[in-house]
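Only one protein chain is missing from this complex, and each of the others stays in its spot.
So, subunit A:
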Amino acid sequence: MSAVFEQIFQVGFLAAIIRIATPLAFATLGEMFSERSGVLNLGIEGIMLLSAMTGFTATSLSGSLWLGVLVAVLTGMLMGALHALFTVALGLSQHVCGIGVTLFSSGLAYFLYRLIFGQQSVPPNIKGFETLPVPVLSSIPVLGPAVFNQFSLVYMAMLAIPLAAFVLYRTPWGLSVRMVGENPRAADSAGVSVIATRFQAVILGGALMGLAGAFLSMAQFNAFTFGVVSGRGWVAIALVVFGRWDPWRSAGAALLFAFVDALQLRMQASGLGHIPYEAFLMLPFIFTIVAMAVMSRNAVAPSALLKPFRREER
């Protein structure tokens, strides 16, 4: 048994956690901004998939990784705007529209991918991001190679967390986001445009979901497959609740989930071969359900979540 543990807990394990956590952190922060403004975005799964596809395609066609990232972000923003159009401007059901956005984006991703790349026996791939050691920091023992020898998108995620907290808690715009998510009428009567603020928050959320998608197809897998997202969007929605709609806690939740996921990957690869690998695959999701049940009991959602705002209605 101890041999198994030794195999699991290595420097590579720590690095894997960070890598797995990165797209989840982007996605979770994105969903958090959207929900803090009062808009549940169930389109996240599809938005991540479509962004993964467009980013991959742009890079594959142009050869520029950063152009691919930009295209993925723009895709996320566009789909965020579409979701906001339905739910914020038209005040339609956030559940229905979110699922609609996911179905539409996924369908569009498959369709465009086939259109551009056709049917190929070996899926095309790109030369994705390479690890970029941070000078000095990467030579810290254990922590250095695991945390500071990563893709640049990983560093972006690390910076995105404090930045998100700063924007949400320290800037007037962040205050507006929190206010329209708690009591849109109060924001409106204070001269803040509820519609504009929600649009901005959902679009910003879409941009972060786009980054999550870009990471998957351009750093983690370096290819686009239809299973590239495989439920990470849904997980992000749970992690937002788990993280109580707070950037730090949400990022922490992503890290915890990544830990369990990395663990199950190692366990699959290790000497526990007599257990069917599907059992390991379930672990992170069981963890999510249990964590949600235990931790989210007294989590309080933004009061105006799911509620469209119409000024003359009471």
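One rule holds for everything that comes next: a residue touches a chain if its C-beta (ideal position, glycine included) is under 8 Å from a C-beta of that chain, and two chains touch if they have at least 3 such contacts; residues count from 1.
Convention: contacts and distances are computed from a predicted model.
Participant: Select, from "Nucleoside ABC transporter ATP-binding protein", "Cytochrome ubiquinol oxidase subunit I", "Pyruvate dehydrogenase E1 component subunit alpha" or "Multiple sugar transport system permease protein", the UniProt-recorded name of the complex's unshown chain.
Facilitator: "Nucleoside ABC transporter ATP-binding protein"
Participant: Write down which of A:Arg19, A:His83, A:Arg178 or A:Arg266 is the residue touching the left-out chain.
Facilitator: In the full complex, the listed residue that touches the missing chain is A:Arg178.
Participant: Among A:Ile116, A:Leu163 or A:Ala190, which one touches the chain that has been omitted from the display?
Facilitator: Of all options in A:Ile116, A:Leu163 or A:Ala190, contact with the hidden chain holds for A:Ala190.
Participant: Could you please point out the subunit A residues that touch the chain left off the display?
Facilitator: 170-172, 175-176, 178-179, 182-183, 185-193, 300, 303, 311-312, 314
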